[in-house]
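Only a single protein chain was left out; the remaining protein chains are all shown in position.
Think of it as A and B in the order they're written, each chain with its own count starting at 1.
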Amino acid sequence: MFEQEDETVERVIQHLRRSVAIDPGLDARVMREIAQVPPEGRRGRPLWPLLAAAAVVATVLVARPWNRNAASQADTLQFVLVAPQAASVALVGDFNDWDPARSPMQTAHGAGIWATVVRLAPGRYRYAFLVNGVEWRADPNAPAAKDDEFGTPSSVITVGGRGS
Amino acid sequence: MGIHKVEASDAELVRRVRAGDTGAYGALVSRYRDRLGRYAVHMIGDREDAEEALQDSFVRAYRSLARCDDPARFGAWLYGILVNRCRTTGARAARRRRMFVRDAQALDGAAHADQADRLDWTDAVDRALTRLAPDYREAFLLKHVEDLEYEEIAQLTGAGVSALKMRVKRAREQLQKYLREAEHV
Partner (left out) sequence: MILAALLLVTQVAVQDPRLDRLDLDTRSAVAAVVDSARVARLPIEPIIQRALEGATKGAPGPRIVAAVRKLAVDLGTARAALGTSALEAELEAAVAALRAGATPEVIAHLRDVRRPPLTMALSVLADLVASGVPADSAAAAVLALAPKARDADLVEFRRAVERDIALGAPPGAATSVRLNAGALDVSGGNTTTGNPNNPTRRSRP
């Protein structure tokens, strides 16, 4: 009886030890956050935090939420595409006027993982990735936008409002 | 990734970051992301909250890197930050309804025929874990999944070694009990 129960716990332990896939985009998110503020004890440029804060404020003011009231419920989301062969990747969608210049993506550590961060008010947004300025790719990890009236694949992201 | 190069030690990377090479921190993040992520996911029980706690912990660790007394033990120090951060989230998550934690690899490895069985069992484990009291779960995970020594866990959590042993024992007992319950529906 005892042995069987120990066996159960051992099986639980073996199961829990399996590696858990963490979003690889997390690395880029961390690096982006720390780029804004120098660590303690480092002789940094004191202007940095102010400049970074100003940039964030400017971005928020320029972005157009669907609904003015929804601006306070905006979510900051990261978009990631794995494209090891790409020279450039841009995120385009309903939230940035489908303008490739607005959200170019960055790759960290040359691992072919492209990422960028966007602030989105609640709503449903179509989007896609433009690779090397010419190739359209949907987001493999997102629902597909069923109507592709323009003949290229797109994806959808929906940001919910709070309180539902 | 398949690319092997001579890897810098934690102490070396910390030294570089302190000297101004922010990019070197990225190597530390890569190094610890999955291992710490595993703890966060099992402790918190919600993948998104866990990733948020993990991200937060990495950022906090960077910002207070000057306070890491022993750069060679950066990992343990980072663990401490994460364990504390998970406690905050844990309190919030406990007020929400249960969310499944899915281990994608468990699903991938499952053959079609016994897929339902495996899913049910892993669900039962996840549920059982969530039912444990937070400090039992914490102690159990740190000891048996993260393989830390009791002395290390004592340092991280501030609890005494004998209290920790008791918590782990209780956790084991309760897990057995919940899993037995799950089998007889």
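Criterion: contacts are C-beta pairs under 8 Å (C-beta built on N, C-alpha and C of every residue); 3 or more make two chains touch, one makes a residue touch a chain.
For clarity, every value in this text was computed on a predicted model and none was experimentally measured.
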Listed residues B:Glu12, B:Asp120, B:Asp135 or B:Glu152, member touching the removed chain:
B:Asp120
Extract the touching residues of chain A with respect to the undisplayed chain.
7, 11, 64, 66-67, 70, 92, 94, 97-100, 121-124, 126, 130, 136, 143-147, 149-152, 154, 156, 158, 160-161, 164
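By our rule, only the chains that are shown with their structure count from here on.
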Taking each chain's centre as the mean of its CA atoms, how far is chain A from chain B in angstrom?
23
What residues on chain A touch chain B, complex-wise?
5, 8-9, 12-13, 15-23, 26-27, 29-31, 33-35, 37, 39-42, 108-109, 111
Touching chain A in the complex: which residues of chain B?
1, 17-18, 20, 22-23, 25-26, 29-30, 33-34, 37-38, 41-42, 51, 54-55, 58-59, 62-67, 103-106, 122, 125, 128-129, 141, 144-145, 172, 175-176, 179-180
